[in-house]
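A single protein chain has been omitted; all remaining protein chains appear in their positions.
Moving on to subunit A:
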Amino acid sequence: MAAYDADSSAGGDLAYDPNFVPDSVKTFVVHLYRQIREKNVYEIHQMYEGSFNRLTDRMFRESPWPTAEAVEPYVDGDHVFCLLYREMWFRHVYARLTPTPKQRVESWDNYCNLFGVVLHGVVNMQLPNQWLWDMVDEFVYQFQSYCQYRAKLKNKTEEELQLLRNFDQAWNVYGVLNYLQALVEKSNIIQILEREKEGLEQFTVDNGYDYQGGSNVLKMLGYYSMIGLLRVHCLLGDYRTGLKCMAPIDLSQQGVYTNVIGSHISTIYHYGFANLMLRRYGDAIREFNKMLLYILKYKQYHQKSPQYDQILKKNEQMYALLAVCLSLCPQQKLVDENVSTQLKEKYNDKMTKMQRYDDEASTVYDELFSYGCPKFITPSAPVLDEPLTNYNQEAYRLQLKMFLFEVKQQQLLAGIRSFLKIYSTITVTKLAQFMDVDEATLRTILMTYKHKMHSTDNDGKIVSNADIDFYVDDDTVHVVEAKPTKRFGDYFLRQILKFEEMISELEKVQLD
């Protein structure tokens, strides 16, 4: 392992000595090491979320923690502990400082070693899910960051270019995808989730933990890697494959993915975005709505958490994307009242503009899409000959262009919608007059509406997203109001289970 390069300045703290281990850090690593060995997940979590951040705030705001080599003697030289410590070390550098190019490469090496050890099946620990999620999340984040970094070639020094040449395997896209895929496969997580449906596994009930003395690490890394794969595929623009990677997780129910708020938000955000790009506006709206409602209710409990800022950021992004979805597919009744109020506060003007479908609308779509979209990447290796350019925006520009093209194709549909709201029947001739087009063009607009408002789901079935629908009989358009959907079945199921719970509680009461 390359030692931390003390010459390259990664922090502003000139007095930083990578090998100096303050007493508080000594105590921290000794305790953490012992808790891990004794598998006290609760204590590990307290130290991981609490003590680590408190120490960082107190002593390492502007400099890295002591190196893994420096703390090694206090933890019996435990190889795996050092890999875990190093992962936290790099994560801290990314969060509070700016990683040097060399550190980026070293972090990649560390992940390779760490995942290598896990994939060999020799890890026997139980770690808190929060930690395991953070590992996968950070892995994908550092990959995304590296792609952005190496796509900005213009102002790179010769030294930096040389590094890119020498370490061309670092953060290689195949490597990243293959590690995530390997974790999914080796953990057997897909089979576990399948067997759970038949009642043969307790995975969700136990929240992924192993109460038989085994380890949850490989299983949970495999589980979270499915979400990692969804995210990477979204960054590449391959939405269909991303959703396929997530297919084993049932999003209509609570699951392990909802227990760590970071994983919950990342899942729904990327799922919703992928559905938006697949024109499945109904699905996107439903999921964004659920997530935004959840955040509205529970964000106060996360105010002290280190993830709070991220939660708020993703919250805002999802409101922007929801505004976009609702402008393309006005299905207001899919949105909860409270979420709707928030949405109106933030985007009422913009949504009105977007539904006007003129050039100004295009600008607003551009703005909201750009704000809400993920940071797309170009996965190919940089061409390191002259002339050196910055091409880090290329991937984003492509996705934006395709999205705006789609919006343009749907431009005239808003006009149709406004007339369909007023009339129950109208002839093709008259409607054409109102819309100021000839009859043949009107017929194409009607067919476009039908085509765009019906999406194909994964099984090839056609699903309607339309709020206002119609059919044409020769030359007359008959408008159909979509029936308001009351989910009686779902409601009764929930109430039955609730009452059953109450009854069993009551039966337990002993009257003296």
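Throughout what follows, contacts are C-beta pairs under 8 Å (C-beta built on N, C-alpha and C of every residue); 3 or more make two chains touch, one makes a residue touch a chain; residues count from 1.
Operating definition for what follows: contacts and distances are computed from a predicted model.
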(request) Given the options "Auxin-responsive protein", "Eukaryotic translation initiation factor 3 subunit K", "Ubiquitin-like 1-activating enzyme E1A" or "Growth hormone receptor", say which is the protein name UniProt records for the missing chain. (result) "Eukaryotic translation initiation factor 3 subunit K"
(request) Return the single residue from A:His45, A:Arg417 or A:His454 that touches the missing chain. (result) A:His454
(request) With the full complex in mind, choose from A:Asp309, A:Asp474 or A:Glu507 the residue touching the hidden chain. (result) A:Asp474
(message) One chain is left out of this view; which of A:Gln148, A:Asn188, A:Thr241 or A:Thr363 touches it in the full complex?
(response) A:Thr241
(message) Suppose we count only contacts with the excluded chain; which residues of subunit A make the list?
(response) 173-174, 177-178, 181, 197, 236-241, 244, 277-279, 378-380, 394, 397-399, 401-402, 406, 409, 440, 443-448, 450-452, 454-456, 460, 462, 464, 469, 471-475, 480, 483, 485-490, 493, 496-497, 500
